[in-house]
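One protein chain is absent from this view; the other protein chains keep their places.
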Amino acid sequence: MNAILTMPEMAVTALALGLLVLDLWTPADRKGDLGIAAIGGLALILAGSFLFGAGAPQYAFGGMYVLDGMALFFKRLMLGVGVVALAAALEYSKRFAAGTAEYCALILLAVSGMMWAASANHWALLFVSVELMTVTFYVLVSFERTRMPSLEAGVKYLILGALASAFLVYGVALVFGGTGTLGFAGDSGPGLGTGSVLVRVGLALVLAGLGFKIGMVPCQFWAPDVYQGAPAPTAALLAAGSKAAGFALLLRVLLEAAPDWALEMRPVLMLIAGASILYGNLCAIPQRNLKRLLGYSSIAHAGYMLLGIVVLERAGAAAILFYLAGYACAVLAAFLVAALAFDPGEPEEIPALAGLHRRSPYLAAALALSMISLAGIPPLVGFFGKFLLLKGVVLAAFDSRSFGWLAGVALAGIVTSFYYYFGVVRAIYWSAPAAERPPIAVSRVAGAALGACLVGIVAAGVFPSPLLEAARLAAGALRIP
Amino acid sequence: MSILTVILLLPLLALAALAAWPSRQRVMFQAVTIGITFVELVLASLAAWQFDVSAAQSFQFVQKVPWIPSLGISFHVGVDGLSVGLVWMATLVSFAAACASWEIRERVKTFHLLLLLMNAGVLGAFASLDLFFFYIFHELALVPTFLMIGIWGRGGQRSYAAFKITLYLGLGSMVLLLGLLAVFFLAGQTTFDMVELAAQARQSPFPVARQQAVFPLLLLGFGILASLWPFHTWAPLAYGAAPTPTAMLHAGALKKFGLYGLLRVALPLVPDGARDWMSVLAWLALGNLLFCGLVAVRQKELDRLIGYSSVAHMGFIFLGIASGTALGITGAAVVMVAHGMLAALSFGLSGHLYQQTRTLELDRLGGLLRPMPFLGTALVMAMLAACGVPGFGNFPGELLVFFGSWPPRPAATAIAAAAALVVGAVYALRAVRKALHGPLPDAWQAADDLSNPWRRLPFVLLLAGLIGLGCFPGPLVDRIQPAAAAIARPLESAPAPAALIPLPAAALTRPPEEASR
Amino acid sequence: MTPVGLPHYLVLSALLFSLGLLGVVLRRNLLIVFISLELMLNAANIALVASARFLNRIGGQEMVFVVIAVAAAEVAVGLALLAALYRQRPTVQSNDLDALKF
Partner (left out) sequence: MQTLFPWLILLLPLAAAALISLFTRPHRDLSARLSIGAIVAGFWLTLLLFALPGAAAQAYETRIPWLAAGGLQIDFGLRIDRLSLLMALVVTAVGGAIHIYSYEYMRGERRFSTYFACLSLFTFAMLGVVFAPNFVQMFFFWELVGVSSYLLIGFWFERPAAADAGLKAFLVNRVGDLGFLLGILLVWSRLGSVHFGELERRLAENPAALGAMATVAGLLIFCGALGKSAQFPLHIWLPDAMEGPTPVSALIHAATMVAAGVYMLARVFFLLAATPHWPAALHFLEGLDALEIIRIIGLFTALMAGLIALQQDDIKRVLAYSTLSQLGYMVMAIGLGQPGPAMFHLATHAGFKALLFLGAGAIILALHHEQDIWRMGGLRRAMPLTFWTFLIATLALCAVPPLGGFYSKESILAHAWHQDKLVFALAWCGSVLTALYMFRLVLVVFGGSPRRPRDAQPHEPSHIATWPMLFLAGLTVLAGGADVEGFLAGGAQGTASLASRLAGPLAHAPFVMLAGLAATGLGFAMAWGLYRGAYRDPLPARWSTLASALRQRLLLDAWYARWIGGSFEALACLASGVDRWIIAGAAVRGVHGSVELTGRLLRLAQTGKVSTYAFALGCGVAALLYWLIR
């Protein structure tokens, strides 16, 4: 037993539970300190995660759990996302009647679910970690029990999430029926035997289940509705964390467990990638709601990242890892601003951002930077991510014409996305505000979290080398047969 | 540290410093921007002066810092004869644009931060010798342009214009990105370094079929960025709506990026792909020259007219490039430098005119030469330069383009010459006639000339640059010509006519490419 | 009469799964939809158990416990959520929840 490897997950879980317990003794006016404690704890765990070196893969629980470079990369990413999400939650939870600690604890649990997912090397752990996230998110999404959109989003996430889980688990059952094992690796070395129909069908159902997490076509419908209805910190965590966990699992399943099947499915995956890019970007054009817009854009970004999967190479995986980190920075910043710039109960309409540059130049610049990074304009991190992804596709296009089409679709999608991202920038900087509104005070915690995101956006864009090396190292750990 | 690195770092450092400065002290921002761009101008002039003409084909002031070693990306700057003039022109235009920014009265801090960012992008694009940075630096200017047009732009269409230029240029740069990536793969995925790539392409040319697939991407990408017909409609619209400094910097310096890219990247790296497209490019160039020239004739507003004229001028450069001869390419590069100054001058003047009259509708203007003698004279000179009058920088460039492209394509050259000499004169002089000549309407009796010598300075400098280049093109041509000859060598499918006929001894004693190798 | 083999169980589970899916798609009552989802999970359980039995691998049966536990958690949260919803808006029709769209 190498249970020591699971220390980070355990610590996060313990932190969540400790938070819930401490909450019982904390007076109402000191609840905020709990959140700060949670942030501090999570940051400590993040720092502690660097004690683990990314050496050869280490296994725990009889191979169910693997700690390799990729798992470590994802864990650090998720811990970072968790810190920022907690900061957002702390800011946002001022508008809740009660439940700051619970909200923070749930976030911590979701983060721990994601971290488990990053290390899953077994269908059971995959399922459990996914469900840990999903069930937590049911609550997180509908946390504003008195706000109808939050509840509606919660119900939608509940039904569709459960449906996706059902697909996932049924797929797992079929794969088990076909291979007789629940590990990702077959009996004879890495990779599952994927000859039988059961396994192939089962994997397709798993793909659908995981596709729900990342929000790809045709499992994308929930994303805009839920992003719009959920509290902003939840949506941030959904976009940055849950999607990352989905990709971690997808990479494990498609590249490690079933590379043959993935190769067979490549045309479909390409179709899905292209469709996601187009769907997300086209539907986002007429959006007026900032969070809904980010929901659609998350579909498009899932499509971009699938480009890294369809090339079925380590370089593509590295591109996805890099992209996820950059996407997390940008989208967290965007949701943080969405949490701060709007009044409680006010729908997050983009026109209401008019005059933001005067109300808070910092928030304005942050949102603009995050939009520009999402649009993929240099020198921000979003560009370099897209650069890496497109690099893979262009290389493949030399051999296969269909990749040329995919590159064209991606290009069209990216250019289309400029339209709505810059629409947000326009709203911030030069739309005429309907009424003069007071300046926004940004708390120190939120400001620092936002600053961290911005530093990430700019620094990883201008000096991409360290992050890129980390991503390459992590992708190098993938055991592609 | 290379002088070029200093030039590039200056605006970025200033940007960082100014970002922390309180936004109330408005004068501070303009003063710093002007100061920084002036220092750049001085440094670039120094570089141009120290440039070793005898080695104009090789890169000088080189600095190389590994940036992303795993992808073969490094921060690599340097100039050869082709780019040294462009860098100098870009600093001059930047300085002029910074000087013209006094018209900005709101959100001064933001404006100058964006201007510095754009300035860094422009200079970096011309100084970079790494494909990646070459691309990145150009893109640096995309967002500032969008914001500047949107926030400080003029006219009811500014929002549309801001979006149009951003989307259009975004499209162009995405196509370009695909093309650059394809070049990266052609060369074996080892490096983005232009110098190494070019050496590789020279020694072992890439497979022809691949080249033919890649070149259209590059042509389309660079073409959109340089307003190649029919992808030009963003330019007049955006320049008409942009605040003066932005229009000056964008039309003057930034738009040359696409053309520079064709010369620096597309032609040397994929010459076999390029050759087949040259005749297409020549006819598209006529689309710029003739079609956009004719459109310019019909414009009712001065800034739109200048915008279309600027698009039309791109035609010379495309024609020169399409000629595939050393002469034509040299001419194209000279026009690039000259047009940079000319565009900045024209937009700067029309911007000042707008400040005075609040309209640029030609039918409402008239007789302004009387109340504004300095501005009027400068505008007359700009318009004369625009129609290719000798003595201004455009003339030697256009002449070289004609000489270069006549032997391979007499018909296209003849049409181009007609467009340049006749159509160009019609729109340029018609603008003078309507805006400056004729009776002076009562409304503009009190229009204020550029009375302050400091405000005249940028225009005086630009005019001096234009006239200097027009009268003494030798120094620039000597710098460009070896690089141009190196670009043209793999392209020349048929021997130039000069080779058929014994040349005067003077021309034979200086075979440009071998001598400098 | 042929002995009941793995394929039979798998077909049964597939049928149950499809019925559940149909229920989710066609029914409008949120509680029924929820029950249909449970049906789908149980279809998976049947497949797991049957496979484990026929392949002589214990893993499938372990997995079933996990699934049951997770399903229980899901039901707990889900029903609470529906209750909270009912408090805000007395309806269990899924199509009434379409304020977030387009």
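The chains carry the letters A, B and C, assigned in the order they are written, with residues numbered from 1 in each.
Throughout what follows, contacts are C-beta pairs under 8 Å (C-beta built on N, C-alpha and C of every residue); 3 or more make two chains touch, one makes a residue touch a chain.
Model, not experiment: these values are computed from the prediction.
In the full complex, the chain left out of view touches A, B, C. Checked against the full complex, the one of C:Val33, C:Val66 or C:Leu85 touching the unshown chain is C:Val33.
Only one of the listed residues, B:Gly393, B:Pro407, B:Pro458 or B:Pro490, touches the absent chain: B:Pro407. In the complete complex, the hidden chain is touched by one of B:Phe132, B:Phe184 or B:Phe291, namely B:Phe291. Residues of chain C that touch the chain left out of view are 21, 24-28, 33, 94-95, 97-102. Interface residues of chain A with the unshown chain, by the touch rule above, are 155-156, 159-160, 163-164, 167, 197, 200-201, 204-205, 207-208, 212, 217-219, 221-222, 224-225, 265, 268, 279, 281-286, 296, 416, 419. Listed for chain B, the residues touching the missing chain in the whole complex are 164, 167-168, 230, 232-233, 237, 291-292, 294-295, 297-299, 325-327, 330-331, 367, 369-370, 384, 387-391, 395-396, 399-400, 402-404, 406-407, 410, 413-414, 417-418, 421-422, 425-426, 429-430, 433, 436-440, 472-474, 477-478, 480-481, 484-485, 488, 496-504, 506-507, 510, 512.
In this section, only the chains that are shown with their structure count from here on.
In terms of their C-alpha centroids, the spacing between chain A and chain B amounts to 42 Å. Note: centroid distance chain B to chain C, computed from Cα atoms, is 65 Å. The mean-CA centres of chain A and chain C are about 26 angstrom from one another, to the nearest whole unit. Multi-chain contact residues, meaning those touching two or more other chains, do not occur anywhere in chain A. Multi-chain contact residues of chain C, defined as those touching 2 or more other chains: none present. Remark: chain A residues 123-124, 127-128, 131, 134-135, 138-139, 142, 145-146, 148-149, 151-156, 158-159, 162-163, 165-166, 169-170, 172-174, 176-177, 180-182, 198, 224-225, 228-229, 292 touch chain C in the complex. Across the complex, chain A meets chain B through its residues 357, 372, 377-379, 383, 387, 390-391, 394-395, 397-398, 407, 411, 414-415, 418-419, 422, 425-426, 429-430, 463-465, 468-469, 472.
Partner chain A is touched in their complex by these residues of chain C: 6, 10, 13, 17, 20-21, 24, 30, 33-34, 37, 40-41, 43-45, 47-48, 50-52, 55, 57, 59-60, 62-63, 66-67, 70, 73-74, 77-78, 81-82, 84-85, 87-89, 94, 97, 99-101.
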